[in-house]
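Take a look at this one; I'll ask things after.
With one protein chain removed, the remaining protein chains of the complex are shown where they sit.
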Amino acid sequence: MQRIGVFICHCGTNIAATVDVKAVAEALSHEPGVVFSTDYQYMCSESGQTLMREAIREHKLTGVVVCSCSPRMHEATFRKAAEKEGLNPYMVEIANIREQVSWIHKDMKEATEKAVILGRAAIAKVHLNKPLKAGESPVTKRALVIGGGIAGIQTALDIAEAGFEVDIVEKEPTIGGKMAQIDKTFPTLDCAAYILTPKMVDVAQNEKIKIFSYSEVEAVKGFVGNFKVSIRKKARYVIEDKCTGCGLCTEKCPQKKVPNPFNMNLDTRRAIYIPFAQAVPKVAAIDADYCTMLKTGKCGVCSKICAAGAIDYQQKDEIVEREYGAIVAATGFNPLKPDKYNEYGYSTCPDVVTSLELERLMNAAGPTAGTLLRPSDKTHPHTLVFVQCVGSRCDAENEKGKPYCSKICCMYTAKHAMLIREKYPDTEVYVFYIDVRTPGKNFDEFYRRAVEQYGVHYIKGQVGKVVEENGKLKVQASDLLSGEQLHIDADMVVLATAVEPDKSARGIATMLTASMDTNDFFTEAHAKLRPVESPTAGIFLSGVCQGPKDIPETVSQASAAAAKVIGLLAKDKLTCNPCVANSDEMLCNGCSSCEKVCPYGAITYSDKEFRGPNRTTLIRRVASVNEAVCQGCGACTVACPSGAMDLKGFSNRQIMAEVDAICKM
Amino acid sequence: MKFSYYPGCTLKTKGKDLDTYARASAEALGVELAELPEWQCCGAVYPMAKDEIATKLSAVRALANARDLDTELVTLCSACHNVIKQVNNDMKTDADIVLRVNNYLKLDTPYNGETNVLHFLEVLRDRVGFDELKKKVVNPLTGRKIAAYYGCLLLRPSKVMAMDDPENPTILEDFIRAIGAEPVIYAMRNECCGGYVTIENPGEAKRRSNAVLDNAASKGADTVVTACPLCLYNLKKNGGHDDLPVVYFTELLAEALGVK
Amino acid sequence: MQDVKEFRPKIVAFCCNWCSYAGADLAGSARLSYPADVKIIRVPCSCRVNPMFILRAFQRGADGVIMAGCHPGDCHYTSGNYFARRRMTLLFSMLDYLGIERERTRVEWISAAEGAKFSKTMNEFVDTITALGENKRLEDLRCKK
Partner (left out) sequence: MSHNKNAAKVEQILRSYGVDVRKCMRCGKCTATCPAFDAMEYHPHQFIYMVERGEVDKLAASPSIWHCLSCFACMERCPRQVEPAKLIEAVRVAVVREKGQNHLKPEDVPALLDEDLPQQAITSAFRKYSK
């Protein structure tokens, strides 16, 4: 039998004004097992805690019930106090008689009765409490960042700055991501390359950072502090250590007709290529789909001219196994391909482009060397129409688009419009918008500048149809403020397409057991209070993989994720939550029901020997719970048909005891 | 290959060409189009109200007949196709309409959307196959530049019609390639010709059909094909392009197969 | 003296720690009252609620049982509330089969920000149960002393 002490808190008058605390203390003192019962003005105060500790010592208490505020407030406080007195902290239970009683009831008799019942339920539970010990697990002091865009770069640099090792896994041959393709950045109009490439160089030069470029995460095992990750280094047919990045091969390769994704396929590159001049690592790669040597065995030009002897046509994919304490997802985004929006003519008219294609058409390193020319006939466009929200803000039942606002389009469109008007004053620029959304520092000022200073025509309405006829794009649109249908003869139409998470993110989330929303954005542990952590311990989120963001926001979140990683890696040991599931092997029938419902993969099955009747041994397949991975939700406990699985701290018997106490009245 | 065939009112009168050439071509392709024994006019407009039952019954009768004959149901006129496919969709998905229609019709076996409805173009694409069709062409229309006019009813609403991409369709273009001609792709091919207001508001119908043909002509088309008698009538009468003949796609098919 | 007691139902509310229990706390700090007949049991997640607990409550004389968890898609443990929803659907169909009034059991999704919803839901539930009256069919009279 437990020796239980009961402490009723007045919380000043918060509780005592509505609950007769003395009567509660008196009533609960008669409960079985209760050897001490008292009330006090502020249990959470230093003297309140001392009172509790003295009582534990004097009355040799084995369990404590505090009737006070919500356990979400002070459970930790009282447990710590008990622990100082040598009592296992999990022998303390709270009855919430403030939020659930005094604050919502007025009638003192009624409130006092309810407080007594809640106290009885807590006492009934404590009778069944067992001392729990939180386990510990070691921490591998290295982080993995999946994705080498600006988000991954910033996270990796910050973690490395704190002295920890970081690996970046990037599926493309270079880091840099989408930001490397962008021309200028809003709202300052500085060049993306000028601010990004120094960071890329920092990554390359940082001894703590290792880049796995042209690589993908293949498998993830383990749990917080102890992840084991297989990384597939895809064959690039160039030996990384030997290639000097001179680029001679990329000029001499006879296969010239390869679409160039870095320039949004608006021009071509060779079969052996370095994505762009500032690539990190600056190492060539061969596109196996186009290389004549790899396809037919004839050619070998690159190998012959490579002075470093870096070409290796026999190269194979390689699997590297690495261990990490924390993993950051920074998988980024892609603009939606508007091929479901052919009322705008994207698939049939070359002069209808997406905003990212326009970035390349305006970039000095792009296919037109920075001169804005129509893709169809390479002439200078005079009239440009921008269409906002292509594929964003659609109804959930709309299969073509996304239900969310992509957040960055209003601003980059203002940027494009402004840059075009500045560079080419002979142009007319129209922007069709539903709403102009500019919440950000200096953002609305920027948009107003586009209108007031640069004379961009902002029209509230949408484009309904684009018809190409005699070299013009006839744009049919609505102007909702004037109530007219407009017909504009344009030279180019630019579609602000929705942002969508990279296609690889879904598979990575599954490997990480990190949850995703219906749009394939990673879910954060708490929308407001834990925005850079996944609900899965040890997994952190950086950049657009969590939701649409511009560059400043991405960088902030990337640094925030790094701070969380650093906080984790700085620990030598991790304390686990002791309220985890555990399986009674004697009852387990090996059915795997629990394994199937576990969202964390914390349950494994193994064959174990048991002693059978007549000195025989039986081998049975039984479940065991990895306590470092289990988060204690209890899904398995209900799925278990044999009653073998139970949850420490919230056991079947404990909860039923509470039910009984409440119903007894 | 045997199908039940629903010609519809216009194909028996003013739109005979659409029908006769289709039958001749089908025969040449080894496709049997067995006309439903007792078909009734579909009404030409799909009634979108959930509480409209009577106007959906003739389509359901045709669908149930085809079901009883254990065949897929082939249509040719864009309007019939639109009505019958949409009604069939109601009979698959809207329990209330199913109940009320069946209560009214008292069929031996209640109808629940079992029949698969195909446009003749879908038969050519998905059952015969355009590659197979190409092999049977004796009289390829080499050098002809043909603009396909889809209009509105063939593709929309795309969720129900489920025939092709409603904004960038390819079925007629692929058909044109199969008969040896060159398809002309132009943006107005899926915009309305204004056929419905040709009685009410001829000026409007003129403006719309003119815009369609202007766009097709600007892309160098020498012929326009359609699957809809009303579009054909309207484009010819109101399109303002005497230089640009508008014909049924089945006419060119028959020509290519040498059965015209 | 004659003791005419008005009927006060016994109601057990299972609340998940992350959303609904926090919602109850918010209802408390906003002083949004609901009847004292509701007694809350804290569980880590709605998926911890074994249908047995609900049957146990009825057996012991509860007049109504309500389970509240995070909104679908918002579960702290990713998918727990989906399991809970499925399990409760099964339990409810069994209770239907047994002829237990459908209104005596209820599932609600209440987030940590929905103090008002918590209070409103509990008020409604108590009204419903009060109107239904005592649970006579499932109570095990042997449990009464």
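Before moving on, here are some points about what is shown:
All chains are identified by letter, namely A, B and C, in their written order; residue positions are counted from 1 within each chain.
What we mean here is this: a contact is a pair of C-beta atoms (placed from the backbone, for glycine too) under 8 Å apart; a residue touches a chain by one contact, two chains touch by 3 or more.
Not measured: the values here are computed from a predicted model.
Interchain touches from the omitted chain, evaluated on the whole complex, reach A, B. Here one chain is not drawn; of A:Pro425, A:Gly483 or A:Pro613, the residue touching it is A:Gly483. Contact with the chain that does not appear here is found for just one residue of B:Ala79, B:Val101, B:Leu244 or B:Val259, B:Ala79.
Within the whole complex, the absent chain has one touching residue among A:Cys389, A:Ala537 or A:Ala602, and that is A:Cys389. For the options A:Lys465, A:Lys549 or A:Lys648, the residue in contact with the chain missing from this view is A:Lys465. Interface residues of chain B with the unshown chain, by the touch rule above, are 8-10, 13-15, 41, 43-45, 47-52, 55, 77, 79, 151-153, 156-158, 166-167, 191-192, 194-201, 204, 207-208, 229-230, 232-233, 236-237.
Touching the omitted chain from chain A are residues 343, 389, 393-395, 397-398, 400-401, 434, 460-465, 476-478, 480, 483, 485.
The definition used in the following text is that only the chains that are shown with their structure count from here on.
Between the chains A-C lie more C-beta contact pairs than between any other two chains.
Look at the CA centroids: the one farthest from the centroid of chain B belongs to C. Per-chain CA centroids place chain A at a distance of 34 Å from chain C. Here the spacing of chain B and chain C, counted between their Cα centres, is 58 Å. Residues of chain A that touch chain C in their complex: 70-72, 96, 98-101, 103-107, 110-111, 113-114, 117-118, 121, 515, 517-518, 523, 525, 535, 579, 597, 599, 631-635, 637-639, 647, 650, 652, 655-656, 658-660, 662-665.
The residues of chain B lying in touch with chain A in their complex are 159, 165, 167-168, 185-188, 191, 214-215, 218-219. Residue ranges of chain C in contact with chain A, taken from their complex: 10, 12, 17, 21-22, 24-25, 27-29, 31-34, 36, 39-45, 47-53, 56-57, 60-62, 73, 76-80, 83, 87, 119.
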